[in-house]
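Presented below is the structure to which this report refers.
Missing here: one protein chain of the complex. Every other protein chain is in place.
A, B and C label the chains in the order they appear, each numbered from 1.
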Amino acid sequence: MPELPPDDPIKSRSFANPILIAFFVLLLCVSWAMYQEFVGLRPWRGYQNEFASAYSAYLQKELRARDAAEKTVSSSADYQKLVANLNQAQDAATPKDTAIEKQIAVVDLQRAAILHAFQTDRSLVGSLIYDYEIVPNTADYKSEKQSRLKDVLDAEAKTYSVDWPDESGKTTSRDMNYKQLNDGFNQLLDKKAQLTASEGDANKPVKDAQDALDAYLAAKLPGLNSTQLKGLLNTVQSMDVTLVQINVNPPGHEINDVGGVGLTDRCQSCHVGTNPKYVPPGFVLTKADLGMQKSNDAPFSSHPDPDLFKWHPLDTFGCSPCHGGNGRALSTVETAHGRYEHWLWPLYYPENYEAGCQQCHSADAWTEHAPALNEAKMLFREKGCIGCHNYSGFDSQADQLQDTIREIASLEKEKDTDNQEIPQLNKQGDQAPDNATAQKLYAQATNLTVSVSKIDARVEQLDELSHSLQQEVKRVGPDLKEVRMKLNPTWIPYWLSHTWNFDPTTKMPQFQLQPDEVQAISAFVWQQGLKGPALDKQPAGDASKGKDLFNSLGCLACHSIGRGSQQTGGDVAANLSRVGEKANYDYLVRWIHDPRVRTAPYDPYLHRDLTPADYAKKGLPFVFDLQHSTSPVDGHELVVQQQTIMPDFRLSWEEARDIASYLMTQKDPGAHYDQASYINDPSLFDKGRTLVEHYGCANCHEISGLEDAARIGTDLTQEGSKPIERFDFALLYTKAQDGILPDGKHLVRDGQSSAWYDLKGFFDEKLADPEIFDEGKYKPDPMDRLHMPKPNIDPEQRDALVSFLLGSTESTLPPSYQYLPTDQRKYIQEGWWIVTKYNCIGCHQIDIGQKSVLMGLPMYQGDNSIGLPPVLTSEGARVNPEWLKSFLANPALSATDTDRDGVRQYLKVRMPTFFLSDDEIRKLVLFFEALSSQQEPFIPEKLAPLTDQERSVARSIFTSPAAPCLKCHATGNLAHDKNATAPNFLLAGQRLRAPWTERWITEPATIIPGTAMPSGLFVRQGDRWVFNGPLPAAAKQYTGDEADLLTRYLFEMTPQEQSMLTGRTPSAPNSGSSSAKK
Amino acid sequence: MWGDWHQLWVIISAPDNIPIVAMLVLVPFFTWYAFHNALANDRLIAQLEADPQLARTHHRTTYPYNSRWERELHTNPFLMRKELLAAVIVTIILMIWALTLNAPLEEPANASVTMNPAKAPWYFLGLQEMLEYFDPWIAGVIIPTLIIVGLMAIPFIDANPLGNGYYTYKQRRHAVWTYLIGFEAIWLVLVSIGTFIRGPGFMWYWPTQTWDPDRIEFNVNQNLDQVFHVDGTWLAHLLPSSWQSSAPLIAKGLFGIIPMVVYGVLAALFIHWICMRTEYSRKIYRKMSLLQTVTLYVFLITMLFLPVTIFLRLVFRIKYIWETPWFSI
Amino acid sequence: MADESGENGRKTGLLDTLKEKSQELGETVKVKAREQAEELKKPQETQLYRAIFRIKHNDEPRNRALSTLNNLFFHIHPAKVNRDATRYSYTWGMGGITFYLFIVLVFTGVLLMFYYHPTKVQAFRDILYLENDVPFGRLLRNMHRWAAHLMVMAVWLHMFRVYMSGSYKRPREFNWCIGVLLMVLTLLLSFTGYLLPDDQLGFWAVTVGTNMARATPLLGSQGPFGPQLGMTSYNDVRFGLLGGSIVDANALLRAYIWHCIAIPLIASVFMGVHFWRVRKDGGISGPSPVMLESEAKV
Partner (left out) sequence: MNRKFVCWAAAFVLSAAIVGCSKSSNQSSSEGQSAAPAATKTVDMATAGSISGVVKLDGAPPKYKPINMSADPYCVKANPNPVFPDEVVTGDGGTLANVVVYVKSGAEGYSFPTPSTPVTFDQKGCMYTPHVVALMVGQELQVLNSDNTTHNIHPTPADNREWNKSQPPNAPAITDSFARPEVAIPVKCNVHPWMKGYFAVLANPLFSVTAKDGKFEIKGVPPGTYTVEAWQEKYGVLDQTVTVAASQAATSDFTFKAQ
């Protein structure tokens, strides 16, 4: 046994030290927790402090600059004069002002003097009246009633002694009874109101002078003035470091309420610069301003597009509903931006900011302030994504049509069964054992008869609807049924395998096809093509005339021509610089003459093209167009037009031949095509069909036998809400998580290396090259490969499309945040779908700030811009909607003289016929009206007819040398119209709206800046417009509004009047005759 | 892909895996510590057995002893101060843990997005792992029940009066081994497999092998009867014609009993052999009541069945040993 | 003196008296304050202390014993314990730690309950709220979570220790059984808490966990003999556990009630029995003197 201490070691050993240390450590832990709570998890405190100091420094700098600038301005003579004016006005106003002030003071005193007595008396009398009133008005209470009435009268008669001050400051004692008090009090109130008003009048010159001074300063020194800057500086310097929070929930809901969205934004706690309290609206703050341009950690810039806050008020929208991110988690940048694994709504990267718009603006085809999103939506349609992928809201007509056709088919079936059942029921009724049963059966039969007739009515309606829909359904790619008439067979395989070589800007994606697949597809398409009836042979045209026409008609709004840097024109339709290599001249002529002409009508109920034989059986001629669109076989609507958006330019055959001849010269001289004898090999047919179905060719092209092919792609309507697990990264899964791109490079986003295992990453890579997801996969059967071809888009377009897809979500925001207007804005929303569908914006400017394709072409620059199609920003206010309807239906405005533009015959560019459906026309008219905030329905203003005297005044204005109207406006006289640049007045009456016309002739530049129509023809005199030019004395007598007069005159314009006037006006600048004859 | 150390780190550093990682350190430590104590006691026992004289006078603990010292101490403060210290230290550990690691919070629950792998909390991963080897009703219901009942039965079937209240290995060899096998070799190993080895699709990934959600594994698990080609053809001849179509089922059912019985007998013999190894254990064995003996055997046989089955599955790809229409083992 | 003075004098006299009295008072206060301060040096001597702890604070054995016995919280301990049972080396402290963690969990749990609604709409949001908004909310949640894990570990290690030291043997057999049940309750507590954040982790863990219940023999829709007894996924034991055929709002509510009310209550009762039996069975089991084979009564 070792030596043991006598004292018990357990007892004697002190635990003080370990416990002390433990508690000390615990204390440290608690302090750590405190630190975390107040600093560690609250990095925004640091940001706010940093911002306050940097921003104060900036403001001080600004203030100094401002002070200096203000000094300069204040020493200028103009300023001095204005200040002198102000002082003078003040001096003049001051005595009056003081006098009135004095009077007001007296009134106030008087009011105060009687106030107490008045209030006391009023309440006393009031209570006595109450006591009187509650006594019943019967005989029993008569005496009491009277005594109470007496009380009231006594109280009213009772006088109060009031110390009444007068203007000299003396007080006199007055005895006032109830009535006097009451009246006196009201009189005093009136008097004070009067005095105050007169004080304002007296000060008006001062105010005007001050306004003038302010206006001068605002003009000379825009931005915040030094006082405002000082105020701002004060605010910033005394900035309260605090959490800034926006509760993004429907009104009345707290953060975590049921019914709320649970969104709380604290973004402004770090992004201090977006807080209007510190950076007022209109004041732009950048990192550079704060001297932090190089910092990656300076979230202080103000919002780059503060206009957005007009429609998205910060206090209801916050930041994260649009931008994504975890708006409430401020512990780190990563968590706040939601860029961690488990947050479903990460912050969008800058290139995808507009994804946020799409969440609520998915019903828009065109969203203001979202150019990339608008481009993406155009691309989604133009590049044919919509062919294979369903997206709710996009080109739903094809689906609607399918539904309609299906419904008609099923109704017909129902009708057949009903028709068979009716006689059976009647027979059963005849044989029924008793009358009640018989009646029941007869009634059933009768009901069926009625329902059959109802079916007929419904079918009729559906047929009508499908007529409209057939007009609206468009396909992305050309009709391949006519491939034999249209194309050079050797070209087809070349195109399939070298799509982007042939046309680097084509909308056709590049399919990754094996040579045998190319052959099979070519053979199938060729053999499936229509073989007749044969095309008319066309004589050759004049290519040089054709070139002029091509360049001037407006073809370039959609088509482009030239290669590389030479390329001009739009990208909605094909580049035509090699069209001569592939096309058949005869077909091309027909196409240009009317692109909607079909070789044979397609019957969607029989699922085949109709032949002349089908028509002959019913004794009908083989004629099919929009007026003859019913099938001779089943009576339903046919496809009678080509499903292309290419409009009809109403050209003569000769013009069509000229253009076609020109286009046939567009060839690459070095092009070489291999023989394609296999194209007629029937053994390739089946394989080709399988491939065509596999790749969904019929989703974009019309192909015989596959007209009703269903979309093969995924529905993308809510693609952005799909969980990441649903995306097949295939063998790239690990690479995506490690941030290694398919090309082996490391992904960098926002300056930081990043993984791409997210939706953005998937969309990016899928759109860049869909094939990579097949890479390394064992797919011996080519049919197992992914269907998606490589879309022809540049990286910028890809970013736009990715934003679009990211924003395509099942929004978690309440429905009230969705942009689904029910007022006029709904018409705008609907109209944009049509405007973008037919590429109206290729020729016209419709939205302020939007540029048409033609506006960018070299041939319309500078003075030549006079040749551009009209600007339509105020179209709804300009024209009569009834007229617009007829114009859209037939822009020639004539059934016979179609080779022209109905309004602007002087323009070389021509408004073509789009064969819009009734519904589309209706929507477009409403769209233009809504865009100009016009009331619907349109009721034209009643214009007073002109008196003879008025007519002569108007005539003298119209023909005044100061208003050479007919110098530019067309008259219908060919010689005169050669140099015309504006429409004929004869159209005005039916075409225009009077109020707009009046505004137009007075201030055209405010409606369409840069217009050729001169401003200043009229000047404002008092409340009327007066012609700004010499007028004969008789006309000068006229006292009415002369702009109104001229408008009425124009609306009454007749050809006789016009021809009478043409003799009197210099008709064209070079016509020789000078000033007007009187 | 092998050698993916990042993957291993991801697994180990997952906040919810910290406890099992800690257990992998703590359990060996405490095992060592228990043995450290036990062996000290064993040495004392050996010393006392060698010297009966000393045994009569010795205070019989390994802790320091002085007869003048009080045999019992006041709880306050001598125990309480230690408890206080322990509480403070636990609080410190807890706070540091809570300050450095955040409790996991993933996406909001979504029944349409399956987690891959979908794992139970770590302490139930042993059971989830067992699901791989047994039908759910065994792994999820029978085995947990048996574990609980078995644990509760321990005091009643352990007839050894020695080692009551002190660590010892020598005097409770069988008991100690049983627990070590049951708790550490089976339970903790299963939990560890469930945590570290099972990846997407609950497939087997060796450490440093990359977890790949697209991995496809081909395993043919056969029933033992298939290995032996039991298809009931010979049985069909024996049965009345009306029963012939169910011959394969009957044959399988009957065949399955054989390995079960064989295993039962072998395991029982093995246990019996263990129990009979020393004079003392024989003595205890004799002392046990029939019920005690039977219970002991049943539980031990069942417990040993787990590693055997797991071994058969992992190495020989045996799915069921005994398959009947109603249940399969 | 004051009486004799004139008007002024009387005034002066009054002032003097006042001054005198206040000086006296000042002295007394000073003395008393000093006494009070002296008393504070020995807080155990104060009336307050005695009122609370009932016993005098001095180092007499009796008072030491009483300090334990007279205290509601301490008297789960005996007044005296085996001297070596105070050693960590023997007990590892795991039982006490488990109990302490239980208290920590109750404490943090109650605080968490203030912020948590067991509904599908709010549960997840409440966790976000706790994480980002509530002062110390994140710490609170982390501590609750990790304390739960620690408790499971401590329970296992406690069991390991009890087994290794043979402490389940007579007369503590029953207490061991209680202990096993407490361990099961601990696991269930932890498991039910897993679902409450209503996130993917909890959802799928509970889905996997409760799917096993489907296979319960006789009572599960997919268990042996279950379908024969008419069990479907709409009436089996899993349905009972979840309050539905899928893990949904009802499951959340049930998990919440089990987690916050039912299991803690049951566990507290068992804990009471457990501690009571520890005391009744003679305190902590050891370290007992070693026995020799020859002494064993076999």
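Methods note: contacts are C-beta pairs under 8 Å (C-beta built on N, C-alpha and C of every residue); 3 or more make two chains touch, one makes a residue touch a chain.
Model, not experiment: these values are computed from the prediction.
Of the listed positions A:435, A:652 or A:949, the one in contact with the omitted chain in the full complex is A:435.
Across B:63, B:177, B:228 or B:243, the single residue that touches the chain missing here is B:243. Although one chain is not shown, part of chain A still touches it, namely residues 426, 429-431, 433, 435, 438-439, 442, 445.
The rule is short, and it goes like this: only the chains that are shown with their structure count from here on.
Centre-to-centre spacing of chain A and chain C amounts to 62 Å, using the average Cα coordinate of each chain.
Averaging Cα coordinates per chain places chain B and chain C 29 Å apart.
We define each chain's centre as the mean of its Cα atoms; on that basis chain A and chain B are separated by 67 Å.
For chain C, residues that reach two or more other chains under the stated contact definition are 83, 86-87, 128, 131, 138-139, 199-200. Residue numbers of chain A whose C-beta contacts span two or more other chains: 8, 10, 33, 36, 342.
Chain B makes touch with chain C in their complex at residues 16, 18-19, 22-23, 26-27, 30-31, 33-34, 37-38, 41, 44-45, 48-49, 55, 59-61, 63, 69-80, 82-83, 86-87, 90-91, 93-95, 97-99, 101-111, 113-115, 118-124, 127-128, 131, 135-137, 139-142, 148, 151-152, 154-156, 158, 160-168, 171-172, 175-176, 179, 183, 280, 283-284, 287, 326-327. Interface residues of chain C facing chain A in the complex, by the touch rule stated above, are 83, 86-87, 117, 119, 121-122, 125-126, 128-129, 131-133, 135-136, 138-139, 199-200. On the chain B side of its complex with chain A, the touching residues are 1, 64-66, 68-70, 73, 77-78, 81-82, 84-85, 88-89, 91-92, 95-96, 99, 105-108, 110, 112-114, 116, 210, 212-214.
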